[in-house]
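With one protein chain held back, the other chains of the complex are shown just where they sit.
To keep things simple, chains are lettered A and B as they appear, and every chain counts its residues starting from 1.
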Amino acid sequence: MRRSHEPIAWSLFGAGGMLLAFIGPGLVLTTALLPWLAAGDPHATHAAIGALLAHPLGKVLVLASIALPLFHTLHRIYHGLHDLHLRAPRLPMQLLCYGGATLLSAITAWWLLLV
Amino acid sequence: MTDKVTVRVQRYRPEEDAAPWEQSFEVPYSEDLSILDALNQIKDQQDPTLSHRWSCRMAICGSCGVMVNNEPKLSCKTFLRDYREQGAVTVRALDNFPIERDLVSDISGFIDHLETVQPWLIREQETAVSEGAYPQTPEQMQRYAAFGQCINCGLCYAACPQFGRDPAFLGPGALALAQRYNLDSRDQGAAQRMQWLNAEEGVWSCTFVGSCSEVCPKDVDPAAAINRGKVASDINYAVNLFNILRGKDDA
Partner (left out) sequence: MRKPYVQRQRADWWLRNPAYRRYMLREATALPLFLYSLLLMSGLYQFTRGEAAFLAWLELLRSPWLLALHGMALAAALYHAVTWIALVPKILVIDSDRLRVSPATVKRAHQLGAVTCNAGLLLLALLLLRAAGGN
């Protein structure tokens, strides 16, 4: 039997899952309320978020909060489609799911560098 | 009181049937009637052609596993009284295994997987019997004791959708037993077993459905064993990557 490369996917899935359990509900509630919280002074909100995104630590935290859940959810979607008997060859599906998560994470990192 | 209860039994006679079908029997009900008692009553009093496996009647031999109302159960420790509210009881051969005849499953796929993981004490150097047993403290035994309770009944395989999807998956029972030996202080075979855990057909086919642990009649918790195996395989993968970078590959 050949060594599986699943450990890479599983580690990222695990990190994303733990992160989502610890900050997922809080983060979703925050962005859900954001338009109302910002209503008083939208410019100040923009500036506050800008300060977060300008700081290197802020960039890392935002990247983690987007990239790790992407790997987590796309890992589950990949296996879920297999569970549902989706008739698709493995390799293209892996490219789509894990390649997709990698690409979206890279784009996120790029945008963070632009800020 | 001559209360009767309906038991629907799956039949499959390879000589004449193309596919399994269902036959209804009326069995005299009593409070202490197990599914196995009901099957024996049917075979002895009503239809001697019914085939089912059993031996010890006390949940230790692991041979009487069947699906009772779509759940894997040992028929000897499952009682009709617990199904009174659901009306009729349906008994089928275990899911995910080929059906040999009626309720008799061919579990050889599971047995082959068991042998694959080398479930015995592996020593780098065997010592002579005259030197005595390998000592172990009660605390050391406690670490694997739960995983050692397996009676090879196959219920976890019937409950595992990933084994149903792909029978090449080593499955809950075999991987729990691999973990049982890996956690045994007297064993030195963890590195040797790692190659099976590391494979796609090893721990990595598991998606932690968790049903194996729910149906286990011996509380072995194979799902926990497999997922601890994933952690071990994960670390092994990282170590191997590091070794490749240093120019050594375990291939």
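Quick notes on this one:
Keep in mind that, in the parts below, a contact is a pair of C-beta atoms (placed from the backbone, for glycine too) under 8 Å apart; a residue touches a chain by one contact, two chains touch by 3 or more.
Every value quoted in this text rests on a predicted model; they were computed, and no experiment measured them.
Note on the undisplayed chain: of the listed residues B:Tyr12, B:Phe79, B:Phe110 or B:Tyr237, the one touching it is B:Tyr12. Contact with the undisplayed chain is limited, among B:Phe25, B:Phe79, B:Phe97 or B:Trp204, to B:Phe97. Hidden from this view is one chain, which touches chain A at 17-18, 20-32, 34-35, 37-38, 40-50, 53, 62, 65-66, 69-70, 72-77, 79-80, 83-85, 104, 107-108, 111-112, 114-115. Contact between chain B and the unshown chain involves residues 12, 14-15, 17, 19-20, 70-71, 93, 95-100, 106, 139, 143, 161, 164-165, 207-211, 214, 221, 223-224, 227-228, 230-231.
Assume only the chains that are shown with their structure count from here on.
Touching chain B in their complex are the following residues of chain A: 1-8, 10-11, 79, 82-83, 85.
Within the complex formed with chain A, the residues of chain B that make contact are 161, 165, 195-196, 198-202, 204, 207, 230, 233-234, 237-238, 240.
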